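Below is one structure; the comments refer to it alone.
Complex shown without one protein chain; remaining protein chains in place.
== chain A ==
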Amino acid sequence: MPSTSLALTPGLGSFLKSLKTNPVETSIENLISLLKRRQIRHSRSCATATAYLLRHVVSVCKTSDPLKLIERVQTVGRRLVAAQPREMVVGNVVRRVLGLIRDEAEDDHDAEFALSEAGSESQPHTPRAFDDPSSSLPLDRDALSLRGDGAERQTSRPTLHSMFSLLSHPEAEFSPISTPGTQSPNGRMPPHGAGGKDVKAEVLEGIGEIIDELGQVDDQIASYALEHIHSNEIILTHTSSTTVQKFLVKAATKRKFTVIHAESFPNNHEATHATVSGKSVNDEENLSTEAFQKPLIALGITVILIPDSAVFALMSRVNKVILGTHSVLANGGLVAAAGTRVIARAAKVHQTPVVVVSGVYKLSPVYPFDFESLIEYGDASKVLPYEDGDLVDQIDVQNPIYDYVPAELVDLYITNLGGHAPSYLYRIVSDHYRKEDISF
């Protein structure tokens, strides 16, 4: 542990502080060990730490060749993911950054292409044009339209590639995107001088936007609250998720409703109690929660704290279940705090709508082949304290931290982009991550 962070408890705050002073390699190692020791947990903290680290990595990277940048980010990303494979947001942020670099490289390449096309009328149409129906527009040489064109291509290309790939001309198989810079007609390589440097700056800016997004995501989600929470409704929620709390607080500014809060024993009950009563928690992970330390009760909302075992009994009175999540998977299922599945199941039995609030950054392109491997087991002493020594010897105590909730138990996802049906999530996944980055 570097000396700068000795004074602090190791965590997100100390990591971000040390990032400025430490060399990159130390920072990477630092984050890996923090992830491994679970000193940084919670999706958002992991995502923020990863984004800051990658920004640092990219900014100190000597090269400005997009290919080398991608390679560098990939190696760092692989190490981070290997350190804590269950924190899927780490992988998501890495994929977003990789996508950013590819986009910038492409734009660069496109601009290059437009230039060369404008230069010589007789420019042979290469596979790129063949790949891309939108470039049939006569506006081809207009730099502005090309930018939009690039964005459109991002969504249209993979599918065109997929179904027609059977019949397509062999040349068309080489996507110019996967090999930026190598496919230059009449031997014009994108100059890695001025243009290349621009790529790096754009990427850094893009990572900055991701960081901003991470900071704003809860407020953006909360802005949908009034559409979903109506007067005099009874809402059931679970755990001390900040996203859910902000969502409820936003609705509470305008409406009166009742919240039933399941305490989520044994892993999160203390934080939940604190959330309900409004006593601040000395947890640096929740630094951002200060903004709304005024709890729901202060806004005149009736909050009923119940043990997890009472969920089913009360479900028949509940109008809506609002859940936070750890990560969302491509098939619409989610991994959330233990106890979530019970609640979702109970809601299903009572035909109560289940709404999951989650930032897009939690949306992972991973398909849950084996969801048991996604579930983490925590400290068994939280279930059975070691003081009960004689019992510990005789029984096996397990404390799973997460639950897998299948897609059919969820009715609606609210992300910072709006509300989506679980079956639509694949679309958001394909909008946010490049196909080639899904398994980087």
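The rule we apply is simple: a contact is a pair of C-beta atoms (placed from the backbone, for glycine too) under 8 Å apart; a residue touches a chain by one contact, two chains touch by 3 or more; residues count from 1.
The rule is simple: contacts and distances are computed from a predicted model.
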| item | value |
| --- | --- |
| Candidate names "Translation initiation factor eIF2B subunit alpha", "Large ribosomal subunit protein bL27m", "tRNA (adenine(58)-N(1))-methyltransferase catalytic subunit TRM61" or "Pre-rRNA-processing protein"; UniProt protein name, chain not shown | "Translation initiation factor eIF2B subunit alpha" |
| Among A:Phe265, A:Phe312 or A:Tyr367, the residue in touch with the chain that has been omitted | A:Tyr367 |
| Omitted-chain contact residue, chosen from A:Gly11, A:Gly206 or A:Gly332 | A:Gly332 |
| For chain A, residues in touch with the removed chain | 124-126, 129-130, 133, 135-136, 156, 158-170, 330-332, 367, 369-370, 423-424, 426-427, 435, 438 |
